[in-house]
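One structure, pasted below without further comment.
Note that this complex is displayed minus one protein chain, with the remaining chains in position.
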Amino acid sequence: MKSFTYQRAQSIQEATQKLMQARTEVIAGGTNLLDRMKVFLDEPDQLIDISRLSFNQIQPTSQGGLRIGALVRNTQLADDATVRQNYPLLSRAILSGASQQIRNVATIGGNILQRTRCPYYYDTGFACNKRKPGSGCPAATGLNRMNAILGASDQCVAVHPSDMCVALAALDAIVEIEGAKGKRQIPFTDLHRLPGNQPQFDTVLQPGELITAVILPPMSAAKSGVYLKLRDRSSYAFALVSVAAIVEISQNKIKTARLALGGVAHKPWRATAAEQFLIGKSVDDDTLQQAATLALQGAKPLAYNGFKVEMTKRAIRRAIGISANGGGLA
Amino acid sequence: MDDRKKNRFKTSRRFFLGQAVTAAGTAIAAPKLLDSLSPTSTDQANAAMLSSQSEVGKVPITLKVNGQTRALTLEPRVTLLDALRETLGLTGSKKGCDHGQCGSCTVLVNGDRIYSCLTLAIMQEGNEITTIEGLAKGDTLHPVQTAFIENDGFQCGYCTPGQICASVALLDELKRGCASAITPNLSQTPKLSTVSSAEIRERLSGNLCRCSAYNGIVSAVQQSAGQSPPSPIATIVTSEELA
Partner (left out) sequence: MVSSLNRDLNRKDGRAKVTGSANYSAEHPVKDPAYAYLITSTIAKGNIRSIDTKAAEKAIGVLAVYTHENTPQAAKPTNNWAASKIYESRLPLSDSQIHYAGQIIGVVVADTFERARDAAHLVKVTYQTETPNVVLNQSTFRTAPPNFGEEMAFKIGDVKAGFAQAKTTIEATYTTEMELHAPMEPHAIIAEWNGDNAVTIYEHSQWVALSQRTYAELLKIPPANVRIISPFIGGGFGSKAFPWSHAVLCAIVARQVKRPVKLVVSRRQMTANVGHRSETEQTVKLGLNADRKLCAVEHFAKTATSPVENFVEPCVIITPVMYASPNLKIDQEITTLNVGVPTFMRAPGESPGMWALESAIDELAWASGMDPIELRSQNQTTLHQRKNLPFSAKFFTDCLTTGARQFGWSDRPNKVRNIDRNGTLSGWGMAAATFPGYRGQASAKVRLLPNGTVHVMTAGNDMGTGAYTVVAQTAAEKFGISIDQVRVELGDSFFPDGGIAGGSQMTATLTPAVANACDEVLKVAQAKSLNEAIAALQRSGKDFFEAVGSAAPGAETKQYAFNSWGAHFCEVAIDEAIGRLQIKRWLSVMNIGRVMNAKTAASQVRGGVIMGIGQALMEECLLDPKTGLPVIYDLATYHYPVQADIPRIEVTFVGEPDLNFNPMGVRGVGEIGITGVAPAIANAIYHATGKRLRSLPITPDKLLS
């Protein structure tokens, strides 16, 4: 870890202004940033601590949804009574990520902005286009069991590691952003980007911009939402694949469907074609199979992660099935 | 020991430099020592220079650890774990991975469990930090410590302080109604008296144990929660019994 100066920001404005300066990072929980700094992935000269700012509230919105401050800790959100009640898949997604110790510290903003755990990215001994644009992507032709099957480019096959973000993608969340130029809101699914030929950028955030809140719209169907995570050990491991599914049943037919995938792409992956297909269908094996196939259309497995295609399809079928039955533990 | 460590830059730099310069002059195979340590300078000048150098980038930090206020001078990049272990001499918190992947460094901050390797000491100013050294009351062990001994919840002991801090926090989380990824009904979180072993196991999965005293740790938590855990002792079937 390189040496740096440390300051506590007194306001969000101060933080966004400082963030415009070169080699500056903000720190809140720090559970991913410090991890990266220790292995020289990030080498800021100055660190602006925003953890004591007041963006740590969970408040009801006038529309009946929730506004979640970016500095809310993961545990706080997972254990929030309204979230448990109205958005249980969000609680479950958060609780299936990392460990209690990390969730107690990590913030919502930090969770969203955490970076890939691709082992080639995480070791400066390897070339990596995300770390050093133009240096190459040895993961694309290397041991890529954990890497992307959807939306990757020949420059980057990393996946976004968050569980929470998969649930937020399914929940039609909105991200509130503040920067030197002011505030803006964008759909959560537009925040993260695909790698293309600029894999160094994970999101569409502009220099100096910070996430200040995530807004959940009201969604009665979300009560039956499901989060299913498959991984190499039973807990404390990143997803091989994960699925957030919310289906609303009316008169034995699917009225609305929301489906997001984790562990498969550079961003939390919303499977809109499959969602469209599901509307109006009854929940049977054939429907689920076709939806899963649609969701994985265009998948390009790499040498070692071909299993993810079938595994994701199975997870989709299982998750939708449980959601259609009212939700619960998957 | 703590005081000596705390003051080491003030009291012992000169002592060391005197030796180091001698070493540079007479070493069997001279290492690439600092330019400032070239034998042409005087010992005193070098000492003063390195002594002032060693303070570069350091800032005063006040930590509240186990009820005591401790004033330190550290670089901002020093993690809470390294401050505890290397500066305060509180080596009970262990460094197993230094990346939040093993749980050995678990301490309590304002009662919540965190990995002390993944936070900077300076970020924890003003918080109440409790380490394994702060759990017992004098000679009287914390009930969770006793339960770990009785249920053989450790072997090599290296992950143990982290496991115990995590377990203490876990019991409190259950009292507060925190859920886990496998809690069947999120609005009916488990109670101490009935929490299942599966729930305990999920909630302690952020603490690795390579000796794998996992069964004993679960039993220790069950005992601390007021349950009656299975005996850690093996069944012994004698030849007479078999005959």
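Things worth noting here:
Every chain is named by a letter (A and B) in the order it is written, and numbering of its residues begins at 1.
By definition in this document, a residue touches a chain if its C-beta (ideal position, glycine included) is under 8 Å from a C-beta of that chain, and two chains touch if they have at least 3 such contacts.
Owing to the predicted nature of the structure, the values given are computational and were not obtained by experimental measurement.
Residue in contact with the omitted chain (choice from B:Ile61, B:Ile114, B:Ile129 or B:Cys159): B:Cys159. For the options B:Ile132, B:Cys178, B:Val195 or B:Ala225, the residue in contact with the chain missing from this view is B:Ile132.
Against the chain not shown here, chain A presents residues 1-3, 38-40, 117, 119-120, 123-126, 138, 141-143, 228, 230-238, 240, 307, 310-311, 314-315, 317-318.
Think of the hidden chain as still there; on chain B it touches residues 1, 4-5, 8-9, 12, 15-16, 19-20, 22-23, 27-35, 53-54, 56-57, 75, 77-78, 82, 85-86, 89-99, 101-102, 104, 131-133, 135-136, 141, 145-146, 148-150, 152, 154-161, 164, 197-198, 200-202, 204-218, 230, 232-240, 242.
Criterion: only the chains that are shown with their structure count from here on.
Separating the CA-averaged centres of chain A and chain B is a span of 30 Å. Here chain A touches chain B in the complex through residues 1-6, 27, 30-31, 34-35, 37-38, 47, 49, 51, 75, 78-79, 81, 84-85, 88, 91-92, 95-96, 98-102, 104-105, 234-236, 328-329, going by the rule given at the top. Contact residues of chain B toward chain A in the complex are 57, 59, 75-77, 79, 98-100, 103, 106, 112-115, 118-120, 122-123, 166, 169-170, 173, 177-184, 186-187, 201-203, 205-207.
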